[in-house]
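A short worksheet on the structure shown next.
The complex is shown incomplete by one protein chain, all other protein chains being positioned as in the whole.
A, B and C label the chains in the order they appear, each numbered from 1.
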Amino acid sequence: MIKNFIHQFASPKTYIYQVDRLYPYILYISLTIYLISIFWGLFLTPEDFVQGNSYRIIYLHVPASFISQSLFMAMAIASAIYLIWKVKLSVYLVRSIAPIGAVTTFIALISGSIWGIPTWGTWWVWDARIVSTLILFIMYLGLISLHDSFSNHEKADKFLSILALVGSVNIPIIKMSVEWWSTLHQPASITISNKPAIDLVMLYPLFGSMIGFAGIVTCLVILSSKLQILKRERNKSWVKNYA
Amino acid sequence: MHLKVKAKNLSYKINEKKLFHDISFELFSGKAIHVQGDNGSGKTTLLKIICGLTNQVKGDLELKLDKKICFLGHKNALKQYLTVEQNLSLLGVSDHQDLNKHLIEFALNKSLDVTLSNLSFGQQKKIALLRVFLNDSDLLVLDEPCVGLDQQSQKYLCSFINNELTLGKSILFSSHISLDITSEVLNLNK
Amino acid sequence: MLNFKFNSLSEALLMQSQNGQNHGIFVWSVIIIVFISILATFVFYKINIKKISKKLK
Partner (left out) sequence: MNIIKYELLKLRSKSRGWLGPILVFILIMVAFPLTIEISNNDLGQSFFSVLWIAMLLVMMLATEDIFLEDYNDGSLDQFAISNINLSYVVAAKIFIYWLLIGLPISLLGSLFCLGMTNSIYLASHILPILLVTSYIFINVFSFGNALSLTKGSVLGTLVTLPLLLPLLIVLGKVVISINLNLNYLGFVGLLLGVLSIIIFLIPLIISYIIRAHLE
C-alpha cells in the first residue's frame, strides 16, 4: 500500500507541476533572505577580534559547505528510496542533485581557500575539513561520470544509487579519519577551531544566509531535476503537453 | 504433459522505448517453441527474461521446473586461454559418460589438448554445444545455436533436440536458420 | 546593533582591519565568485530546459 501511495504521489508529472507552482515563491523569498543576510553580514556586523574583516567570508563559506554535505545525505536518502521502492522520481533527484552538490562544494572550496590567505597565510592547508570537502567534490564528480557512462538508463540509475549510498556511509568515516589524522600533523597555529565563540550578533545573519542559500540551492535542484525529467521522460505524452 | 513455462503479457522497454509487449505463450514438457523476429525485435531479451537474467517491465512469468535451466547464448562461456579439456572441466561435463560419443560426432576428439583460441568459431560453438548436449535440466534455452555450424553438425543438433523432446524436455530457441524441429512459432514482430 | 561599520563606499571596498591589513579584496572576490557561480548555474539550467522543451514541441 505504501508502495502504491508513493508511486502515485511521486510521479514525475505531479512533481513537475507542483514544483512549478512553488518555484517562484521559494526563489524570491530565499533570494531576499540571502541578500539581506549577506548585506547584514558584510556591513552591519562588528569586525572579528582575531581575524579582522576577512571573517565576513563566513556568510558565504559556511552555508555552502554545510549545504554541500547535506545534499549528499539527501542523495543517499533518495537512493535508498529508489533501491527499495523503485521510485523513478527519486533517482532523477539523485542525478540532478549531484551537479548542484558539485557546484556548492566548489563554492565552499574556493571561498575557503581565499579565506585561508589572510587567516592562515596560505590558500591550502592540509586541514581535515578542507581535505574532506575536496574528497566530497571528487565524489560528486565521480557519481556524475559513473551515471553518464552507461547508455542504459536503468543500469546507470542502479549503479548511481548504490554508489551514493556507499559513499554516504563513507563520508562521516572520511571526515572522522581525516580529522584524526590532521590532529597529529598539524601545527597549532593554523587551527580554526580555537577561534572565540561566535557572537550572537554575527550568528543571526549566518542563520539567515544558511536558510537563504538552502532555498537558492533548492531552486537549482528543482531546475536540474526538471531538465532531468524532460530528458528522461521525453517519450511520454504528458511531457509534450507540458513543453 | 506438464506445464513448464507460462508467460502472460510480457513487455519490455529499454530507456522508455518499447521492445515488445503483450507476449503470451505456454510451454509444455516435450514441446519446443521457435522464437522468431527481425533483428532488434527482442528475441535475446525474451530468452534472457525466461532465464531470469533480465526482469520484464510488465507481465507475469511462471516457471515450474525441478532443475535449473540450460542456457546457451551468443557468448559461449568458454575461456580462450585454456585447452579444450580444461574448458570442458570448467563446464562441468568432463566426466560425463556420453562425452566421447559427442566429441567423435563433432570431430573434436583429437583436439582436446589444443588451446581454445586456436580453434575456429564453429569449433568453439560446438564445444559450447557440448554443455547443452550433456545437460541435466528440463528446459533448454538456445539463442541462435547453429550460427557457424556446418550442415552435418546442424543435422546432429536437430536430431539431438528431437530426441530430447521425446524424453519430455522443453525447448525454447531462436534461429534464423531453419531447423528440422517440430515446434510452435512465437513471432515477436509487430 | 544595526549600524553601518563602514563610513564610505571606498572604506567598504577596502575593509581595513584593526591589524592594518586590507581584507576587502578577499571578501569581495569571494562574493563575486559565489554570485557568478550561482548565476551561471541558473543560466545553464534555464538555457538547457528551454532547449529541450523546444525540441519536444
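Here is the rule we use: a contact is a pair of C-beta atoms (placed from the backbone, for glycine too) under 8 Å apart; a residue touches a chain by one contact, two chains touch by 3 or more.
Source: prediction; values computed, not measured.
K.L.:
Of the chains you can see, which ones touch the chain that is left out?
P.N.:
A, B
K.L.:
Who touches the missing chain here, B:Val5, B:Val35 or B:Leu78?
P.N.:
Candidates B:Val5, B:Val35 or B:Leu78; residue touching the omitted chain: B:Leu78.
K.L.:
Among B:Ala7, B:Leu27, B:Cys51 or B:Val84, which one is in touch with the chain left out?
P.N.:
B:Cys51
K.L.:
Tell me, which residues in chain A touch the chain that this view leaves out?
P.N.:
Touch with the absent chain occurs at residues 135, 138-139, 141-143, 145-146, 149-150, 152, 154-155, 158-159, 162-163, 166-167, 170, 173-174, 176-178, 180-181, 184.
K.L.:
Please output the residues of chain B touching the missing chain, sorted low to high.
P.N.:
48, 51-55, 68-69, 71, 73-82, 86, 89-90, 92
To be clear about the criterion, only the chains that are shown with their structure count from here on.
K.L.:
What whole-Å value do you get for the distance between chain B and chain C if each is reduced to the mean of its CA atoms?
P.N.:
64
K.L.:
From the C-alpha centre of chain A to that of chain C, how far is it in Å?
P.N.:
Chain A and chain C have C-alpha centres separated by 18 Å.
K.L.:
Quick check: in the complex, which residue numbers of chain B touch chain A?
P.N.:
Residues in contact with chain A: 14-17.
K.L.:
Which residues of chain C touch chain A in the complex?
P.N.:
Of all residues in chain C, those touching chain A are 1-6, 12, 15-19, 21, 23-24, 26-27, 29-31, 33-34, 37-38, 41-42, 45-46, 48-49, 52-57.
K.L.:
Which positions of chain A touch chain C when the two form their complex?
P.N.:
Going through chain A, the ones touching chain C are 38, 40, 42-47, 51-54, 56-57, 60-61, 64, 100, 103, 106-107, 110-111, 114-115, 117-118, 201, 216, 219-220, 223-224, 226-227, 230-231, 234, 239-240, 242-243.
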